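Input: one structure, supplied below.
Excluded from the complex is one protein chain; the other protein chains are retained at their positions.
Up next is chain A:
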Amino acid sequence: MTRSFLGWPAFPEAAAREVGNRQLRENVRRATRTIRGKRAVLAAERPDWEQLRDSAAAIKDRVLAGLEEHLLRVEEKVTAAGGTVHWARDAAEANRIVTDLVRATGEREIVKVKSMLTEEIGLDAALEAAGISARETDLAAAIVQLGDDLPSHVVVPALHRNRAEIREIFAREMGRHGRPAPDGLTDDPAELAEAARLHLREKFLGAKVAVSGANFVVAETGTLVVVESEGNGRMCLTLADTLISVVGIEKTVPTWADLEVFLQLLARNATGERMAPYTSTWTGTVDGDGPRAFHLVLVDNGRTRALADPVGRQALRCIRCGACMNTCPVYERTGGHAYGSVYPGPIGAILNPLLRGPDDPQTASLPYASTLCGACNEVCPVRIRFTDVLLDLRAQVADGGKHPVERAALNTVGAVMERPALWKAAVKAAGLVGPLLPARTPLPGWTDNRALPDIPGESFRRWWKRNEGDRA
């Protein structure tokens, strides 16, 4: 069985459940604080950091403005280099294309390089339904897969797990999917890494087909780029006979000079390293070296929908560094699962409604999964203004008429506030407290966690009137 985010509850409900899990909260807090600290040091190290962010945002905006043209260039270059380009409108189409490609090879077990997009479209489940087992080779993604769990972070999918839990998953599950974990495995990081290395090596050496994602696609040469820290990606990209790369249409950058900007930002902002240990690039096929067949599946799945949103389109600049979630105080308390998608945290709160439309209860709840504190705005390497997009999406949800009671309540408050006489009367009666902070109707959301303030005997305006009369 493969777990999925299908039919996930709305954020408040899912979040309440996660917040109640003390172990999870501690794991997420510890991990995000560590990465956050490392990132801050390495970002401060670059005197041109703010300019890099400006450039990155500008390049992405330029790509998005002429996306079609850049994609056609990608198609032309990849084809010229011996690859085949496929276009997929949505998840179902992408899954069908990949499944057919794998079927055609006759293979039953394939390897995967961590890819958010294949999680987004539910590729593993689609392959499984076709009798094909796809094994993750990124350590964190493998932990999630072995544990029949769901990813909770875009860079560190198993961030919500601690070492003891990982040891337990390895000992229990590895044997069912290949080479078992060694007897007496402890939760020492080196031992865990060695167990994973041996288990995964067997997969790499046996695999004839690999599925990858890509961090970037350089249009001028049709080159795909993967940035990773373990080298598993490079194994998959070079050892397989058939390589299928499944990539979102927004991953394009026009030139190698543009790529340079992103490579300077990505590792520093993602993991707090000066450079990622492995940056692999591949272009089409070459006789006698690497995969004999290369397929690029370009996936839309809501991206053109997001692109059509004048405020929200900036979410497509995202390079999946994870800094926004590492910094978000809401994510820190809930972890990633509460967001019901492979994209959690601030980017998830905006990207999911933009890709899928903000009109089912789950996606409609996400723009409200933020206090608008703005911490995410400060760390995003491509300068996404999360607070602007969140507010705009909230307006879309509100205009969708999904919250008639809330709108009526706020309308009443608004109507009172616009009319000085009514407003004065309301403040006098402290009736304002009703709509603002409903003290008289029981409001568990507030009073479960806090005492209500005392209602003062005299409002400011009455004090003013008593002391100043109608002088003003």
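Note that contacts are C-beta pairs under 8 Å (C-beta built on N, C-alpha and C of every residue); 3 or more make two chains touch, one makes a residue touch a chain; residues count from 1.
Here, contacts and distances are computed from a predicted model.
Set against the options "Amino acid dehydrogenase", "Polysulfide reductase NrfD", "Extracellular solute-binding protein" or "Cysteine-rich domain-containing protein", the UniProt name belonging to the omitted chain is "Cysteine-rich domain-containing protein". In the complete complex, the residue from A:T252, A:N269 or A:T334 that touches the missing chain is A:T334. From the set A:E68, A:D183, A:D287 or A:E468, the residue in touch with the chain omitted from the display is A:E468, counting the whole complex.
Of A:A16, A:L72 or A:A308, it is A:A16 that touches the chain left out of the display.
The set of chain A residues touching the chain not shown comprises 11-12, 15-16, 19-20, 25, 329-330, 333-334, 367-375, 377-378, 391, 393-399, 406-407, 410-411, 413-414, 416-418, 420, 423-424, 427, 430, 432-433, 436-437, 443-446, 448-453, 455-456, 458-461, 463-465, 468, 470-472.
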